[in-house]
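Before I ask anything, let me first share the structure, which is written out below as structure tokens.
All protein chains of the complex are present and in place, except for one that has been dropped.
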Amino acid sequence: MLIVMNKNATQATIDAVVAAIEKRGYIARPIEGGERVSIGILHNKGSVDASHFSALPGVKEVIPVTRPYKLVSREVQPFNTIIQVGDIRIGQGTLTMMAGPCAVESETQVMTIAEQVKKAGAVIFRGGAFKPRTSPYSFQGLGEAGLKILAKVRENFGLPVITEVMDDESFSLVEAYADIIQIGTRNMQNFSLLRRAGRSAKPVMLKRGMAATIDEWLMAAEYILEEGNTQVILCERGVRTFVNHSRNTLDISAIPVVRRESHLPILVDPSHAAGIRDQVLPLSLAAVAAGAHGLIVEVHHKPEDAMSDGAQSLYPSQFQYLCRKVEAMARFLSENGEPPAGGVQ
Amino acid sequence: MLIVMNKNATQATIDAVVAAIEKRGYIARPIEGGERVSIGILHNKGSVDASHFSALPGVKEVIPVTRPYKLVSREVQPFNTIIQVGDIRIGQGTLTMMAGPCAVESETQVMTIAEQVKKAGAVIFRGGAFKPRTSPYSFQGLGEAGLKILAKVRENFGLPVITEVMDDESFSLVEAYADIIQIGTRNMQNFSLLRRAGRSAKPVMLKRGMAATIDEWLMAAEYILEEGNTQVILCERGVRTFVNHSRNTLDISAIPVVRRESHLPILVDPSHAAGIRDQVLPLSLAAVAAGAHGLIVEVHHKPEDAMSDGAQSLYPSQFQYLCRKVEAMARFLSENGEPPAGGVQ
Amino acid sequence: MLIVMNKNATQATIDAVVAAIEKRGYIARPIEGGERVSIGILHNKGSVDASHFSALPGVKEVIPVTRPYKLVSREVQPFNTIIQVGDIRIGQGTLTMMAGPCAVESETQVMTIAEQVKKAGAVIFRGGAFKPRTSPYSFQGLGEAGLKILAKVRENFGLPVITEVMDDESFSLVEAYADIIQIGTRNMQNFSLLRRAGRSAKPVMLKRGMAATIDEWLMAAEYILEEGNTQVILCERGVRTFVNHSRNTLDISAIPVVRRESHLPILVDPSHAAGIRDQVLPLSLAAVAAGAHGLIVEVHHKPEDAMSDGAQSLYPSQFQYLCRKVEAMARFLSENGEPPAGGVQ
Partner (left out) sequence: MLIVMNKNATQATIDAVVAAIEKRGYIARPIEGGERVSIGILHNKGSVDASHFSALPGVKEVIPVTRPYKLVSREVQPFNTIIQVGDIRIGQGTLTMMAGPCAVESETQVMTIAEQVKKAGAVIFRGGAFKPRTSPYSFQGLGEAGLKILAKVRENFGLPVITEVMDDESFSLVEAYADIIQIGTRNMQNFSLLRRAGRSAKPVMLKRGMAATIDEWLMAAEYILEEGNTQVILCERGVRTFVNHSRNTLDISAIPVVRRESHLPILVDPSHAAGIRDQVLPLSLAAVAAGAHGLIVEVHHKPEDAMSDGAQSLYPSQFQYLCRKVEAMARFLSENGEPPAGGVQ
């Protein structure tokens, strides 16, 4: 942390800031000789709260210097975390394809889709039993009945399942059925839920919040790791901007930045970024090219009848085409020595 | 809802869209004669999911036409909702001042601040016992011990208290102590928490999410009303934008828009919008001038020692000055026949 | 400027960075003793380009510390700049009201509106003769014929006029007719135009760009001052964000920030921020309450027939009401010792 003083700051105000820093147990290093004095704060652990100092007389600005996260940081763990789910290894340099409908609507629907996405190349099945919906009047998911249907997918097709958890109350229930527990965009900073997920033995996929910086996202993951669960997958799904031709704006540079800052695997959800089916293929190819460890894609056999997110769901044949493309690209990247790549598992 | 067809859409694709609309129980009204055909969807209740139709062949775009909310809408209830808390009536045309520290740190701290903000003109005391913090390593609040301190504020100073609830687990506990329950920015779309709040007998203050549209915010409030609790206060606290000179960007036009669309009272939190003490007074004056029903302001007697948000907390003397100013402005607006106004309670 | 090194940076890489700094004539001040080394750069004038150093081996980040602007800065000129236009003094602590139609459409239209806005309290008349339009098929303004109509407004009503200039080519023409030259949002970083304006003897009003930070805005003003023209008025008109209930999001905290950082007067354009008539009054009151030196408001006697921006134009009677309100508020703020205030000129 660096404290920048006003140009006309007196020696007394500078001394007072130094004293305030030392009072909190840090070391103060004034940097003199330029237009104005700056004071560096040295410390050995944790992060320093800017607001302790920005309020002091003579202080113009307080500038954070080091990253606030620890356990998720590549500085702490240089090698990649690999999440093992059955035979699937997420983050190893191979591409992990997850697919399925937005919501579990019925056994027939789910079984139909599961068969098709498995055939196409998906290795993990997605489907929501508890659905966070903007409107209380929209379909809210089948709840436990939906989870039971997901369990049948696992039995029948040997596909591990990922499904969203919305609250502490239903956590144990979801945990009992899911192979990977998803924490959604709107809950990225639901800290109680993050802590609960940190006490789970199951892997957790943490989607990025709609307006979250990467620092905030990694700090949310830090909550989970800090409670003991190190099996965290990050998922970029677009952020909210002024752009109106897609539902969200896929932040493609988040992929290399997260890979550099953290050892955790990062997947991309092109469906929620796009919001419209036509953009899912180009966004998927872009995500894989930029180094994503996998994709999570919405697929529905009858999107026009889907109870949610129909417009962004691919038809099974489109998903099959997508898998062929991204698989080929991942293999190509792998052969060309690119870090992201590898064949589809 | 309006469906816009491609220019070259055939009669068969148009008929198919009409059939799809009717299959879902709506009435289809094709509008012909221009460059392309559009099809209006008529229905009597609830909202229509765009994704049912945007996927159909020949469809260029689906445009929502009517608002999705009902119970929070001024079309349903034309007169203002007034929230009664003790003798205080929020939303009646008078200005309600809430103030206190970001976090409850100790009894001495809270009592010192409570005495000062009451003297200055605050009628409701704020203070967090459970704190949502970006970092798991930051101070997380005193929990129940903090709530007990808040209860003493009520006893000693006769000030009702508002405090944040973070999860279902601690809801009953917070509910037992609080006069108004706050749902924070990061939980605006924590739908389980909203439903729980909807079953409470206590008034709820719902802060706007960092990237929430007004529609999404009002829909979140709709969750609470739909469960039976009609005592909801909305709180604008700034949204996240590219702007970097303030912590968030106060969306001042949200005030007249919410007042036109909804009957619920709207307060403003200038402290979190600003992020820095200097901007709190001008933002407060602006919010009152634009029609806010009240303000919730962070005040600390020693901001430089505060355990959170020190930089944006006012000194008690600054809060006293602010109260004098906004009170005078509210009185002035009231005398000049402006809807927002009224004297401070 | 502060250079933050990687944790594991060797002494050799640190020495190389120090050498690179000194090679450019700056003084390097390494700060050791913490988790990692940082290096302060001291210099006496101008700004340092971060990109010279961020590319060096071992560098994690380069953090700017001081502001890049000089002539517009309050550190250089502590007292307010006051712009004299006829008898009007902008920025003196009184509120300056500018009003008129978006575009000059005809002599009758302009004369009708001018009479009404003058009666209501406007002291400067606005109207576009050259119009920057998103579409080449929209009305582009009357050009010189429009300027001549504006000249008649000045003659007949004694109102100085402000009008927009779009390019170097027409600069001298616009300059000959205008009392204040407006540089629009889309041209905020048209540096050739800024330089040309810097060589003019007429005051310039510089609107903020749609996605401009305050630093960029002030640097654009710096271009004008640097060429010799110190008569610059800044105009906040909203920035582009995800928010969709207003045309732009009025950045109300820009007012106190600009007033603290710069000595130049700042006006607010509530019409373009709002985009819809209903929001103009509350935004105007908010802007004045937050310390704006004046307002520039679109008014049309028949908005439904206006050739541009009809939806955000006030009816003359609405503008009269607005003037009464903001005048009263400005007087009130002035009497209550608030810096922004003063009666309407």
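Per-chain numbering from 1; labels A, B and C assigned in written order.
Just so it is clear, a contact is a pair of C-beta atoms (placed from the backbone, for glycine too) under 8 Å apart; a residue touches a chain by one contact, two chains touch by 3 or more.
Values in this document were obtained by computation on a predicted structure and should not be read as measured data.
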Selected from C:Ala9, C:Ala306 or C:Val326 as touching the chain missing from the view: C:Ala306
Contact partner of the left-out chain, one of C:Glu75, C:Glu115, C:Glu144 or C:Asp167: C:Asp167
Sole contact to the chain not displayed, among A:Thr10, A:Ser172, A:Ser253 or A:Ser317: A:Ser253
Selected residue (touches chain absent from view) among A:Phe157, A:Phe242 or A:Tyr315: A:Phe242
Chain C residues touching the omitted chain (full complex): 20, 46-47, 49-56, 62, 68-69, 132-138, 166-169, 186-193, 209-211, 215-216, 219-220, 222-223, 226, 239-240, 276-277, 303-306, 308-313
Missing-chain contacts mapped onto chain B: 2, 4, 7, 27, 29, 31, 33-36, 38, 40-44, 61, 63, 65-66, 75, 240-242
Residue ranges of chain A at the interface with the undisplayed chain: 211, 213-214, 239, 241-246, 249-257, 260, 273-274, 278-279, 282-283, 285-291, 325, 328-329, 332, 336, 338
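Definition applied: only the chains that are shown with their structure count from here on.
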Rotation in the CA alignment of chain A with chain C, degrees, nearest 5: 180
Centre-to-centre distance between chain B and chain A (centres being mean Cα positions), rounded to whole Å: 26
Chain centre separation in whole Å, for chain C relative to chain A (CA means): 39
Centroid distance [mean C-alpha coordinates] between chain C and chain B, Å: 31
Touching two or more other chains - residue numbers and ranges from chain C: 241-242
